[in-house]
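All protein chains but one are shown in place.
Naming follows writing order (A, B, C, D, E, F, G, H and I), and every chain is counted from residue 1.
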């Protein structure tokens, strides 16, 4: 089941750079684990922003919620969730 | 080069149903042509809306503009374009 | 899987009253069928508005989409969909 | 008498974690007391947010106000209140 | 139980003036009946607008809903409802 | 001359509680003085908010401005002012 | 007593040009009458818009309301009213 | 050449009162200098706000920019600039 | 003196195509005249929209206003005007 998730990240100006770097490394590792599992199906940077557009493929709303709120950078994120479904015109298997 | 395009379609209540059906068929044919060409890379329905979230892969801004304004349903659409780029964390070739 | 759906209904001033009455009767019948099936779990009127707040329980995003766009009054609705999940504090079985 | 209440919770980044945990435990206890009393009739998490959608059943506007502003996490909440009433189509006793 | 209700009235330019006059007369009669009953406790014009700010005193949300949607000018109104309650500082009996 | 004034009060989380209590007591005293004088004609709490809806009766715009900016809690308020006037349908002397 | 009034005028595309010209002439005559009386103290065009920024000097809210709703072009206007008062720094008699 | 400039001033709660008083005195002196020169043609307080509506008469956009950003309170201001021009109906020399 | 002007064009669905084509041809001719004169200094299409971003170089606010409201497609435009001035860092003569 697909969801578009848009994440805007805002780390405060005075935040400890070493702690920020540690959180970003954890975020990247978590992302790659979820990408490998097929759950975080797509991610793109938004040009000019510290933000991304992502497509998640999950078994339930609850799975998506648990996944998002446990992201290392979640406390710095503004998150927008949009439920998606297959488009009737698509011939592309991956857009399920 | 990737762009997220969100399209909301609003055909007026009294619009001729036969003409609407003809335009939708043309739109579907045009979509499938562009999907086959790899230009309209992804499309998903937004749940509960006559709207979609799409990812386009084009050579230039001008190509995207010409493509969008020539869609058969364009006169009925509200279109939002967001420039995207590869996310540094992605290991997924397709997210270029 | 739960979703909050908010529907605002706006039938144009000059719309044929008999046709409106027919669509409302169809909408009510469809609603009661879905309520009996447990899919349209809750519905409440918003005070002072021709609008409702509803809770749907569906197996997938796609089921919710198909259900909403086939409602008899859908062409007159502005629909907002919010994905929900069980709250960890709830002791109420029905809030799954 | 029913009200939809939407609560968004935002605890500042530097807030003392022990104090936050204490307030959350108090909030949960207060919630369960009100849920058992039938006043806080429903609660759901909003996916991807530290937020909930709730349905309250109270005797008066004043009862709802006193209840909300005395919640342990109230100082961290953005609260939106919408007055609801029974939908004429509903056959469900609980949606009164 | 008190509610602030703000009503903006927009009668389309081409609407039949005689029908508009008839609806306004009905609205005024209905208003005065509800004012005499103490239900429509206050009404003020918003300067420069065809709009009012009103205070209603009703026994329940449902009473307010039924009252508002049956106003003769309701089909032309945008209505905003805000639940109010007595302010602790007020020494004024009427502000209950 | 009547004005609707809506006041939202936001005292920062870390603000000294004793100073806050002193300001609130001053605010209440000032309010009751103005209520007794007939200037602050009505006040109601907005349910679920630290906010009020008030009706002022003043001789001029300048009187209202001086009165509002000298309120003890003014530095914590977001204030919205709307000019009102008597509604032609009202039979209620107080709604002048 | 001073008010800033911003007026945006939108005459529908198909509106009878002769009737529009007649209403604009009436509006101009009414404006000049009120300007001569000192009531409509200032008017300026907003660059690129069919809109103006005006300053009114009236004895009461009610006078302003009656004046605005009786303007010949009022049915085509979106009007925003802001209560003003003398600025303490001004040495300019006219800014009372 | 005329511009409407709206300025909202927000000095943080904990800001040093002596420094604030010094900046306000400088601002007033600068304002009176520009008023005497005919550049800051009008200023009015917005009722209930620490804000003003002003009319500037300058030779160019650049003159207005330099003037605004060098105001002593500029770092605390939210500024909105609207280009104005003479209204064709005005018989008032000053509204040029 | 420079201004950014953003124009969104919306010709109604049922508008006579021949008349639309005539207005667009007139608009293009007028644009090229103004471009040749150096007044309409730049124009770009906004990707995916029937809209443009333009830079005008005019002697006064009034010149810009007269120019904009006399454009053949003006009745179909939503226009936003922003006053610009030379950036202190620019070494580019044309950005005056």
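Here, a residue touches a chain if its C-beta (ideal position, glycine included) is under 8 Å from a C-beta of that chain, and two chains touch if they have at least 3 such contacts.
These figures come from a predicted structure and were not determined experimentally.
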item: Hidden-chain contact residue, picked from the options H:8, H:51 or H:81; value: H:81
item: Residues belonging to subunit H that touch the chain removed from view; value: 3, 5, 12, 61, 64-65, 68-69, 75-76, 79-81
item: Contacts of subunit I with the absent chain, listed as residue ranges; value: 2, 4, 27-28, 31-32, 35-36, 42-48, 52-53, 55, 82-92, 94-95
item: Absent chain, residues of subunit A that touch it; value: 13, 45, 47-50
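The rule we apply is simple: only the chains that are shown with their structure count from here on.
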item: Count of contact steps on the shortest path from subunit D to subunit H; value: 2
item: Most widely separated chain from subunit C, with each centre as the mean of CA atoms; value: H
item: Numbers and ranges of subunit G residues touching at least 2 other chains; value: 2-3, 45, 47-48, 61, 64-65, 81, 83-86
